[in-house]
Structure formats: structure tokens, C-alpha cells
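Here we show just some of the chains, and they stay where they sit in the whole.
By letter and in written order, the chains are A, B and C; residue numbering begins at 1 in each of them.
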Amino acid sequence: MNDRIREILSWYASENPGIRTNLARMLNHGRLGGTGKMVILPVDQGFEHGPARSFAPNPAAYDPRYHFQLAIEAGCNAYAAPLGFLEAGVADYCGDIPLILKCNNHDTLHDEKDPLSAVTAGVSDALRLGCVAIGFTIYPGSAESATMYEQLRDLTEEAKSAGLAVVVWSYPRGSGLSKEGETAIDVVAYAAQIAAQLGADVIKVKLPGAKVELPEAQKVYQKYEIPISTLADRVHHVVQSSFAGRRIVIFSGGVSVADEQFFTEVRAIRDGGGFGSIIGRNSFQRKKPDALKFLDTVMGIYEGSIQ
Amino acid sequence: MNDRIREILSWYASENPGIRTNLARMLNHGRLGGTGKMVILPVDQGFEHGPARSFAPNPAAYDPRYHFQLAIEAGCNAYAAPLGFLEAGVADYCGDIPLILKCNNHDTLHDEKDPLSAVTAGVSDALRLGCVAIGFTIYPGSAESATMYEQLRDLTEEAKSAGLAVVVWSYPRGSGLSKEGETAIDVVAYAAQIAAQLGADVIKVKLPGAKVELPEAQKVYQKYEIPISTLADRVHHVVQSSFAGRRIVIFSGGVSVADEQFFTEVRAIRDGGGFGSIIGRNSFQRKKPDALKFLDTVMGIYEGSIQ
Amino acid sequence: MNDRIREILSWYASENPGIRTNLARMLNHGRLGGTGKMVILPVDQGFEHGPARSFAPNPAAYDPRYHFQLAIEAGCNAYAAPLGFLEAGVADYCGDIPLILKCNNHDTLHDEKDPLSAVTAGVSDALRLGCVAIGFTIYPGSAESATMYEQLRDLTEEAKSAGLAVVVWSYPRGSGLSKEGETAIDVVAYAAQIAAQLGADVIKVKLPGAKVELPEAQKVYQKYEIPISTLADRVHHVVQSSFAGRRIVIFSGGVSVADEQFFTEVRAIRDGGGFGSIIGRNSFQRKKPDALKFLDTVMGIYEGSIQ
């Protein structure tokens, strides 16, 4: 373990060595291994959006083995997916890539204003499949948020005692927020803080916009002149809100944008002190050679070989 | 075990050998044993629709032993039923036919827009009755879907650790969908994907229609020109949506249609790469000689002796 | 055990010998012992309707010992009551009459359209009180029916593993049904089927009326010309709907009617192949000598000594 990884792990000194070992497995794996940066491939869109919306752009991706291959060839730090996708592919790739079992999921056949994902997998599954971490989504702002926090708390207790790391997708959503507010800087920073307070080892949030949603927050952001004008500023504020950078926080790109814009965002994450990206649709919805090239650029930016 | 069965079981390489043994028991049993195709007799209509609607067309079917006999004589791969029907007949047919215990059920004395079946049996019942699998129905699209997914998840965890296979009936239904949308191709494919992601070993869906229900999906089906004009095309798309055909997906016929039309549908399942049929009312609601002849034709189509 | 009892027990060949022993204890007890017919005394009206409505017509019946005495003197096959009534009387009558512990109850101090009984006793109570069976009421047609089915399923699993038989009162009721529909022939037959599918060893339903409630069912009853014009016809149909008569199904009389009409109904149960009666208010709401004479006639009809 190099000094940077040693430093990162020192933030988790109260976690048991099993959790730190599993964090180290992710941090030391793949092309960015040892840099303290991470690029993770998540593929839960089959469940969340349906198969055709997810995989028709690149039909090879219907096959659960495809995503293991993509993550391995691209040199990602980890691959995250729901139970079925891991079960149907892992046997061919045991030990080839750190795995995160996505333990709750939501589909869009029934739409609610205040969504509550179903708990679809658990710690015993993660252990028998050889995962390094469980993943869990919370929707701060939903009327159902307390239920989700409690489901996460139960899983976290069980996962941590088994030495598994906990990765939390913290996505503000629900009747308490405007649509634009879901990515408002104060809301994203708040969501990161909630995940950290719930005991997340790794936090995933969306890239924040410049809006400040909550009136009480607006006063504070103005009074203390918190810098949020550039994306790097905002990334920095989110990192700061994740226990002064002592919890790993990574950012998702959301919907497709032009590649150049995406790379600009990656540079902002890097410059703002973010720990990396979690890139789903931008990876697996293009042909594999194209995806590898795309991810090569992203990782190049993080490692500094590309500006 | 022949090469085709070996290939199918290879898709389940991360499942324990008990589950693979029970899948093999179904795949190798009966007239279609070893072909990789399956015809399963399900009889839960007594619970779901009431006794007269189910059994008056063929009163011999009131007797729980009748269905064991029918499944055995027809050479079905398995027989699926709720707790009571299995308990009241199994002692006379121990080991004669693979059994699937249907673990949740719903009756129609109280009708809801968003139905939630009751969990009416469990893994200990399946073991003491000598079953090879548990069966469970989910209604994607129901406001209660998360509850059903979680009930299934609990049963699945317990069943798989005991070496039992998991068969999921995935039937879109509820306030999130139009009536026609329940069998829309995008919705059926989505339902198959959800079942697969939840860890189903065998997935049962209804034959899909040509409609595309969800606006977001319509764009994708058009943009990528996904072939859905023939029934075989649609079956193929559902199979693809079940992890690129790496999960067994079988189709139910639903309400009675003329026999020729039914056989045409079976040909479409075969040509689209489906793994077989689950045939309830079309089997047990006619006199046994007629049912045996009917199933003989269906199996003949699957095995290729009938075009 | 005579041939008729041996035949009845053969229907329960997948149950453990403890359950079969307790069924035999009921079938072989009292005046109808060995005939395959049963008359059971149930007294849960104190809980369900209140004490005065239940016991004022015959104040001796306020005393919990009264009902043990009545059941024993009349030669009933079993006595069924809630926890308190059994606890307060059993010590004086240990072993004198098979006991059924009614495990859920509902009072009328709070009225709901969709009732849900409270689970008020359990398997450990039944064992410590020396009972042969647990009793449980379900209300098919209630919006709460799934909850009741699941409560019953949990109790059934525990009771059966301890060798106790399961007696289910299946009483259609709730917002899904009209008042007259609660005793419609299709609904009662459906209720019997549901209880049987849930694993009931003995099923208790109300005597069915000639109405057919559900539109889908009406078509079937007409098309197949199911005979339902006489009460004996309807009893026969309910017996048929209870797994072709391979589950014991007994009938309750409901509200008081003139004795002659009651005896006519008993003859119809006998002629339709029903297994007997469960008679509460018609027994304990008259003076004991009168009740004994009344039950003597009922049992005489069942055993054939009275036409």
C-alpha cells in the first residue's frame, strides 16, 4: 500500500480491518490503482429503466458477462450491479474485479412521487458472491426517506460486521424538492452529509448545479460567501461536506452528454478534490471499443496523463 | 446430462449444486427431458379464480390427485400448485414428477387495482413435500410491487441456501399500467428483466403483444428498430431481455384460445428461442384424453417431431 | 379405527402421524365417533358479539364450565373456544372432550367494513391446554384477507410441526362482497377452496344460499349447469370444492331458525355428503335439557337413526 492509500485508509481507522481490506481492494485495483482515484462501472439500469432502454443502444450489453468484461478491460476499480446480474456472470470472473452488490432497486413500471426502492439482496448474497461492498440507494427528500435510512442502517450493521464496505448512492428526490433542486448544490452537499452520517464508506452523488434550493440554506451560502460558481468549487464543497474529505465521495454523470463536456466535468471533479466517477450509461451504451477509448480518456484525466 | 442441459446449467454456475440439481431434475424429466424445452402444468386457479370457474369444465379436476396424474401421463417437466393441492395429493406420487410449491396466492373475492398476493407457504413446506423449487408471483406495476419483491427476496435467500430453485411468475399489473399494457412487449420484457435481476432461476411471463406501453420505451424501440412485429420476434426480445437468454424463460398462454392458434403460438415460442410453456387452463379444463392429445401436440412442436 | 375413519385419514397421508392422531381423536369421539360425521360445539360469541347477546338467553352459559358439560353430555366430537374460555374451564374436564383453541377473534366494539381479527392465542397455548387442533377464522373478501392468510400460514406451519390439526372457519365478508353474497353458493365454495389450499385439515363454512354472486362465476354455473337448486345440491358442490371431498368440511347454522327447519338443513348436509355441523347459538342459547334434546335429534339424523 502506498502513502496515499495509507492516508485514505487512515480515515477509516475505526472500521474493522475487513472493511479497510475491501476498500483497499477497490483503491488498489485497475488502472487507477494506488492513485486514490476511482472509476466504477455501475449497471442497474436494466432494473431501474427496463432492458431495451438500457441495452438496445449496444445489444451486447443484454448479456451479464459483458459488463464484467468491460469493467475488467477498461481497468475500472469496481463493478456494481443488482443480484441477478452478478449471479449470472460472476462465476466466469471470480477475483478479476472488485464487486459491489446493489442491494436495493426500483423499477419504473409504477411511478411514485415519493419513491421507495425494494430491498432485493443482502449481505449473505454479497458474501457468497465474493463482493467487496454492498451498495444502497437513498432518496433524501422522499416522504419514504426514513424507511430507506433504516433499511440502510440494518444492512450496514450486518455488512460492516462481516467486513464489507458500504457504498451509498445518495440521490435527492421526492415531494420535498423541485426537479432542479435535486441537483442544487446545497441539496447535493446535504445528501452527501446524510450518507456520511449514516456510516457510508463510499458516497456517490450527482454532479451539483449552481442553484441553492432551500431558503434557509440560501441565507448561509450568501452570508459566508461559499464559493459555488464553478463546478470545481461545487465539487470541493461536496467533498468538504463529506467530513472534510475524510470519506470517499465519487460523482455520477447522469444522462448522456457530449464527450467533451463529460471530460470537462471529470476535470472539475479532479480539480475540486473529488475521488472519481461512477459511469454507467456513458460506458455500456456504446460499442465496447468506443467505451474503452472513452474510459481511457477519463482515467487519463484522473491519473494526470491527460490534462 | 447431455450437452444442451450441460450448457443451460453452465449459466447457473454461481448457484450451488443443489439448485443446479433441481433445475436438472426439471430439465431432464418427462417427454421433453434433455431437449432444453419444458412444459409445466400449473394449477393455482382454484385459489386465484375459484373452484367452479376452474374445475367445472372438467369436474375430475376438483380432485387434487387428478393434476398429478395428468402431469405424469402427459410427460410434463413439472407440476406447480399451492400448498393445499400438493399436500392433498403428493403422498401417492412421491418422486413421480418434479414439484414446484407456489408460495404466494391471490383470490378474487376482493378486487384491488394494486394487488398484493398473500404468502401462503414457504421453504420448509417445499422441503418436507419433496419439491424441486418454490414459485412466486410478482406484479410489477402494482403500487405494492416493492413489498412483493422483498417477500420474494426473503424466500429466495432461504430457498437457494436449501438448494431449491426459484421460479418467478412476473405478471405486470396495477395502477401504473393500462390493461393492454400488461402484455405490451416493452412491459413483458421489463418484467422478465426484473425477475432475472431478483435472482429468478426460471422466469414465467405472458406472451407479449405488439404494443409498446411506456413513452420512454417507445422512443428506444423506434430508434433502434427493435424487431417486434411477429410473435417470434417478441419472444426473442423477451429471451434477450432475460440476460441474453442465459436465464430460462417460459411463456403462459393465458385464457383459452382455439387449439390451432395455441399451437401457432407454441411454434412462435420455439422459433423465438423461448424455453417452453406453462399451460394450466388449456390442459386441465378439458377431459383427460383430450388434454393428453393437446399436450402431445405441444410437446411434439417443441421437440420438433411436429412442425 | 374402522374402515371409514381409515379412509378419511388416508386423505391426510402427507401429514405427520400427530396430526392424523388428533383428527382421529375428533372423528372417534362422542356419539358420532367412528361414523365419519362430526358435530362440534363452538363458543366464541362472548368475544365476537358480547356476553349478554350471547349468554342472556341461557344465563348458565356465562360459566365457562357450562360449555364443556354441554359438549360432553351431548356427545359432541369437539368443543372450540377462545383462550380464556378454555383456560377457565379445562382443568375440570381434562381428556373428556377434544378441544380446539380458537386462535383469532374479533369483537364488535369497533366495526369495520373490512374486518381483521386479532390473533389472540397460539400453538404453545394449544399444547399446554391439551388441545387437538387450533382454529382460525379467515374473511375472504375482506381488504385484509392477505394479512389473515399470512397469519394463518404462520400458525399452520407451527401447529402442524407440533402434530396439531388445523381447523379453518372460512367466512366470506368485506367490501368486496354484498351482504347476500357472503353466503352465495359460488362464494362459499370459493371460501372452502381457499381454506383447503391454505392447508386446512378441517374446513368450516356457512350453509350456502342459491345466489351466485360473482359475474364471472355466473357464466360458469349456467354453462355447465352445476346443480345448485336444492340445499343438498349446494352442500355437495361445496364438498366437491373442498378437494373432491378429500378434506373434511362441516357447516354452521348461523342465526337461529325454527328447529324443524334446522333439522331439514342437517338432512341436506347429510344428503349432500357434508361431514357434519358446528352448532353454537342453537345449542348453548337454550336450557341444557332442551339443547341436549335438540342435539340428540341432529346426531340421530347424522347417524341415520332418525330420518
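Please note the rule applied: a residue touches a chain if its C-beta (ideal position, glycine included) is under 8 Å from a C-beta of that chain, and two chains touch if they have at least 3 such contacts.
If you're wondering where the values come from, they're calculated on a predicted model, not measured in any experiment.
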item: 3 chains shown - copies of the sequence in the complete complex; value: 5
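One rule holds in what follows: only the chains that are shown with their structure count from here on.
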item: Category of the chain touch graph - line, ring, star, complete, other; value: line
item: Superposition of chain A upon chain C: rotation angle, C-alpha, nearest 5 degrees; value: 145
item: Chain whose Cα centroid lies nearest the overall Cα centroid; value: B
item: Between chain B and chain A, distance of the C-alpha-averaged centres to the nearest whole Å; value: 36
item: Distance between the centres, which are taken as Cα means, of chain C and chain A, whole angstrom; value: 58
item: Chain C: positions in contact with at least two other chains; value: none
item: Complex contacts: residues of chain A adjacent to chain B; value: 46-47, 49-53, 56-57, 59, 62-64, 82-92, 105-112, 116-122, 124-125, 129
item: Touch list for chain C against partner chain B, complex; value: 11, 13-15, 114, 140-143, 145-147, 149-150, 153, 157, 172, 174-177, 186-187, 189-194, 196-200, 214, 216-217, 220-221, 223-224, 226, 237, 240-241, 243-244, 246-247
